[in-house]
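Since the structure comes first, as structure tokens, the remarks are kept for the end.
Heads up, one of the protein chains got dropped from this complex, but the rest are sitting where they should.
For subunit A:
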Amino acid sequence: MNEAIKRISDRVGLPRLIISLLFFSICVMALILKLPASSLISDVIRRFGMFGILALAMIPSIQCGTGPNFALPLGIVCGLFAMTITIQFGLTSLIWGNGFWASVIIAIPFAALAGWIYGMMLNKIKGSEMLVATYTGFSIVSFMCIIWVVIPFKNPEMAWPIGKGLRVTFALDKSFAYFLNNFLMIKIGEIIIPTGLLLFFFGTCLAVWVFLRSKIGVALRAAGDNPKFAQASGIDVDKCRIIGTVLSNVLGAIGIIVYAQSFGFVQLYLAPLYMAFPAVAAVLIGGASAKKAKISHAILGVFLFQGLLTVALPVANQIFSEGNLSEVLRMIVQNGIILYAITKVGGAD
């Protein structure tokens, strides 16, 4: 009996198993509590698309061998910066997708450059990527806090009316709020399906999938799988790691733009500080490890993790009206999963 359980948990992966069960039981509880199913399902789909690309950003970095990209805030601030530029220079006409496409186009070169520099740094510190990445992320976020204060952007949509700097949160009402979400939006009964958002997410997944099967992509995966073997067969491992990091960083930047349009607001300053952790946890829940990951892991993981959190919120509020039980649940689940993955890395050494 124990053997059988172990075999199943080995095949499915312990985190995936636990979170699936948790998700299922919370869904049952939601049904028992008679929460409105249609709005919950709409929310789950929306949050799935909203966080999807941020989790997808982990895939190239794990595959190229630099581990989960804890420095995701580096890509995120590039995306945030691109959005402030878009708003400041008023690139919000329909040609620019109300500013969405403009932000994406502006973000890519910034994110690629930052990722390239950061990738070169990662090549110098092989074996300690996770820790250094975490603190790179923290440092860049606190550095950008200073930039948000001193940046001479004066557009009233995002600057403080009095005093210096940009606001902590600003709305995208007059630009690209819900741009993707409203594109070809379908209503089935009460359930809202943000077709544009899902199309964009799956399109990005497909693009990454195709890229990883191109010649460069295959080399990249080989470099991540077995660096010594790859080196021996003539693959430039360091270069592959840089490409993976750049890709991850660009996805992080695009991810935050998608997130912001779906949320309707841009959050500056300390908001991105801990954003890497839910993304890392999501791919791990999906079945990835710190050394192996597939795109399907990101898709499944985001669905399970964000689904769990979305449904847990109203359920938790029914049980405890005071305090934020679902936030506490998020902290425990997210960090517990990451911790579990780290113990597996240590075991391999």
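Some notes on this structure:
The rule is short, and it goes like this: a residue touches a chain if its C-beta (ideal position, glycine included) is under 8 Å from a C-beta of that chain, and two chains touch if they have at least 3 such contacts; residues count from 1.
The rule is simple: contacts and distances are computed from a predicted model.
The UniProt record for the undisplayed chain lists the protein name "Simple sugar transport system permease protein", from the options "Simple sugar transport system permease protein", "YciI family protein", "Sigma factor-like helix-turn-helix DNA-binding protein" or "Ion-translocating oxidoreductase complex subunit D". Among A:Met130, A:Leu172 or A:Val266, only A:Met130 touches the chain left out of the display. The omitted chain makes contact with just one of the residues A:Leu22, A:Ile105, A:Met121 or A:Ala171: A:Met121. Listed by residue number, the positions of subunit A touching the unshown chain are 121, 124-128, 130-132, 134-136, 138-139, 141-143, 145-146, 149-150, 163-165, 277, 320-325, 328-332, 335-336, 338-339, 342-343, 345-347, 349.
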